[in-house]
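Left out: one protein chain. Kept in place: all the others.
For reference, chains read A, B and C in written order, and residue numbers begin at 1 within each chain.
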Amino acid sequence: MDIHEYQAKELFRNAGIPVPPGEVATTPEEAGEIAGRLGGTVVVKAQVHAGGRGKAGGVKLAASAAEAQEHASRILGMEIKGLTVEKVLVTPAEDIASEAYVGIVIDRATQAALFMVSPEGGIDIEEVASTNPDAIRKLRVDPRYGLLPHQAYLLGSFLYPDVKLARQAAKVMEQLYDAFTTNHCSMAEINPLIVTPEGELKAIDAKVSIDDSALFQLPEVATFRDLEAEPESETQAREAGLSFVKLDGNVGCCVNGAGLAMATMDLVKYYGGDPANFLDIGGSSNPDKVVSALKIITDDPNVKAILFNIFGGITRCDDVANGIVEATKRIDIRPPIVIRLTGTNEEEALEILKEAGFSAYTSMDEVVEKAVELAASA
Amino acid sequence: MDIHEYQAKELFRNAGIPVPPGEVATTPEEAGEIAGRLGGTVVVKAQVHAGGRGKAGGVKLAASAAEAQEHASRILGMEIKGLTVEKVLVTPAEDIASEAYVGIVIDRATQAALFMVSPEGGIDIEEVASTNPDAIRKLRVDPRYGLLPHQAYLLGSFLYPDVKLARQAAKVMEQLYDAFTTNHCSMAEINPLIVTPEGELKAIDAKVSIDDSALFQLPEVATFRDLEAEPESETQAREAGLSFVKLDGNVGCCVNGAGLAMATMDLVKYYGGDPANFLDIGGSSNPDKVVSALKIITDDPNVKAILFNIFGGITRCDDVANGIVEATKRIDIRPPIVIRLTGTNEEEALEILKEAGFSAYTSMDEVVEKAVELAASA
Amino acid sequence: MSIFIDDSTRLVVQGITGRDGSFHTHQMVAYGTNVVAGVTPGKGGQSFEAEGGKRIPIFNTVEEAVRKEGANASVIYVPPAFAAGAIVEAADAGVAFIAAITEGIPVQDMTRTYAFVKDAGVRLLGPNCPGLISPGKAKVGIIPGQITMPGPVGVVSRSGTLTYEAVFQLTRAGIGQTTCVGIGGDPIIGTNFIDVLSAFGDDPETEAIVMIGEIGGTDEQEAAAWVRENLDIPVVGFIAGQTAPPGRRMGHAGAIISGSAGTAEEKMKVFEANGIAVARRPADIRSPIAEGLGG
Partner (left out) sequence: MSIFIDDSTRLVVQGITGRDGSFHTHQMVAYGTNVVAGVTPGKGGQSFEAEGGKRIPIFNTVEEAVRKEGANASVIYVPPAFAAGAIVEAADAGVAFIAAITEGIPVQDMTRTYAFVKDAGVRLLGPNCPGLISPGKAKVGIIPGQITMPGPVGVVSRSGTLTYEAVFQLTRAGIGQTTCVGIGGDPIIGTNFIDVLSAFGDDPETEAIVMIGEIGGTDEQEAAAWVRENLDIPVVGFIAGQTAPPGRRMGHAGAIISGSAGTAEEKMKVFEANGIAVARRPADIRSPIAEGLGG
């Protein structure tokens, strides 16, 4: 789960990281008031789950409260990479002597948390990695020992030759690692970490992703989810326990298993169609989930055909068949449905579908081809 | 550093371990008052750094405040294994359904904390270990992972076949391990851990030793040191930064290095004498330490001869020589002093001693033989 | 032959009394897997009656299952909040092989758990995986037995049902399997492609390999380079997620294209560069395998 900059800064602040003050506004007036309270020059920053906010015009300096309000009125409602800006963060503008990058990710290759730091801050770290890899220092944190003090110092001293700054930075590393573990982050980034002309470190921008699987242990962080930042269909899907990603095509897909769901989408494309979504109904499915899934797919006006691809394992085919039949009773399903079912309790499922007037395929290629054809001719 | 039962119980209580209430009294009247406040039958327990308090008559049940006061008046001032009882703990008597033993030590062989638990509680665990080793379960705690939940449960279930009790006990294991690590214990013991007739676990007795080397990080625990529980000479020695143990012989020993100090004591015995003390002046010695050492040794009326055995390494022989000369100026040293010095700055030292009228040996055997002879003829 | 599990596997089921655990214990017993014990804390002393009347003793701890029933492998169906602890418990109790089926274990819990398992010298498969099956010998996990058949092909996959699809394609084409292994879709897993490929390489009966990857990470790329250096049997690869958008998690916690890394296109390119035949759709797995087997 991605969270907003102002939320990430709250987590960082809790861990002791020096973060400038700041407040969130949802109206231009509020933004102006906050700027007035803060005094001096402020920055008005769009809060959206997307990079490149600056280039898109979502980050503006304002010398007065009036100017802040003016900027906010332009930024609020703006679209950045398809996402509408609903909130802005108003925070004091800082004088910057130098900018650095500090980030931690879960690294799959080394099966651990991995620090990446660079004295070249404020820009995209992937770009630095490709153009000037020597400007990045990586450090794997052994989960058995955590971040050790000398390691924090090594990272700090890679950013700043000056011992005093290196020690301050080492402390920030420890605090960031603390925030990273406490909040089960999959990614936590300070970019840039600045040095002020007075020689103080400050985290000016913050980016954090939280491991969805850990949210059950983190009730406060779970409230950070911004329902306005995602399509309503994804919110509904999550609440129904479905794994769903909205796409732009016209073939609605309902599959069990993430790998098979991706392969089904790929096959839709292979046969010249376009998938309308990724949807995994999960392992231990029950008929209610299938009803929810069908409802979400049907709500998408683009969908011209619905394709079920079920390979029963944990998932019982009869559960899915019952769900389909139940859904057709409860909701008005406009597009045609084609079904492929095989595996656990396949016979029972075919019986149920037959009674309800559905037929079913056993080959994945056949059912996908059929769905693409139906969508194209709709 | 050994601490008293009531202090150990305070550490346990802080870690959440169920410990019955109780207060410490230094007078019989106080003990009576506490018993009155607690109500019901109480136990009056001598607080000394020694085992076998029960057998020595230092633990008594009292059915009333008056009886508690009476017991306290007999226990306070009592000698147990050479130690005078200055305090008693007054605590409610508990009904006991069963008794178990739970302990953790730092185990040198496995270089880690080691749990030992036994359903045979209330008695000496060394005895159980020799008579019925199968009644003890040991578990090494990997310092990289700490005590893992399933390990705590394995220990708990070794004590109690009943799952509910085993889970309660597992919690106590985790709390005890927490107390053990937080307070840098070298040993922490609950003996007995009882089950009440109502099925509740309680820690009835507590024994803890703290790692002296960690006291600098533990200011509160450091105040637990009971100066009355150790000879005054040892208190003085500690404050002077000396490592000192009082013994009963008449040859005072002043040595640099613990191993050499022990070997010197052994050699005194070998030549028919008896060492009055173990004393290591430490590595980076300075003349002041030598003065303190000589003062402490001289204060012991048993001492008939004083023996220096210095092998210079970090310790500079001239520092020691200066200390000896300085001491003879500042304090009146009754017994004869014999000196062996060799190693770093030996020549300078011999010069200093010569000027002050001392001569010195270079052989350890010679100096020890001489000291024993002087002590015997005094 | 087979890899990781076979006739000598003595399995303990952690979470045997749960919904999934009990269902799949029946399935595993029915398939012929030697399930010797179950573990559900608090239910020790009870027993689990499998189909056919076999009574499987239930213990409170894995240690007891190992001590009393000689369990040497474990399969884990316990809920995510307790699954990392269950893995550690099994590793500490001395089983040699653990398959963790549970989905949704917090990733940071897995980093510590993986370190523990590695220190203990135990092989962990998963988590968030379907387990594995050595057709005709044993199955551990949830792969449906009826879609498999014994034969010369090793199958390894990051996915669950997509693995079934691939195996189903093989079986329908009359091509059997030595072992089918689902390594799981999480970012931190105990056994990666190379571990399984290496085991297949050491198995004289495995004559060809099907390898099913997906978007996210670089495990497939590293495996491809390893294949080129170390294997001389034919390998066919498939990558799911060719149409997945970047930056979105596609169900599996590990199935996400980060920045420009981990796309299906990139992985397929690396496969081809390292001599792995790329199937564009699941059905295309069959013919290169049949060819590779000299069919």
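One rule holds for everything that comes next: contacts are C-beta pairs under 8 Å (C-beta built on N, C-alpha and C of every residue); 3 or more make two chains touch, one makes a residue touch a chain.
Here the structure is a predicted model, which is why all the values come from computation and not from measurement.
Peer 1: Quick one: which shown chains sit in contact with the chain that's not drawn?
Peer 2: By the stated touch criterion, the chain not on view contacts A, B.
Peer 1: Any idea which of B:Ile123, B:Leu260, B:Ile333 or B:Ala356 touches the chain not displayed?
Peer 2: Only one listed residue reaches the unshown chain, and that is B:Leu260.
Peer 1: For the chain left out of this view, which of B:Arg74, B:Arg137, B:Lys171 or B:Lys269 touches it?
Peer 2: B:Lys269
Peer 1: Tell me which of B:Gly77, B:Pro143 or B:Pro161 is the one touching the absent chain.
Peer 2: Final answer for the missing-chain contact: B:Pro143.
Peer 1: Touching the hidden chain in the complete assembly: which of A:Val163, A:Leu227 or A:Ala378 does that?
Peer 2: Touching the chain that is not displayed is residue A:Val163.
Peer 1: On chain B, what residues meet the omitted chain?
Peer 2: 106, 108-109, 111-113, 126, 142-144, 181, 184, 186, 211-214, 216-217, 243, 245, 247, 255-263, 265-270, 275, 278, 280, 283-284, 311-315, 342-344, 364-365
Peer 1: Provide the residue numbers of chain A that touch the chain removed from this figure.
Peer 2: Residues in contact with the chain left out: 142, 144-145, 148-151, 153-154, 157, 163, 166.
The rule we apply is simple: only the chains that are shown with their structure count from here on.
Peer 1: Starting from the Cα centroid of chain A, hunt down the chain whose centroid lies farthest away.
Peer 2: Result for max centroid distance from chain A is chain B.
Peer 1: When the C-alpha atoms of chain A and chain C are each averaged to a single point, how far apart are the two points in Å?
Peer 2: The separation of the two C-alpha centroids amounts to 28 Å.
Peer 1: For chain A, which residues are shared contacts with two or more other chains?
Peer 2: 144
Peer 1: I need the residues of chain C touching at least two other chains; which ones are they?
Peer 2: In chain C, the residues touching two or more other chains are 112, 115, 119.
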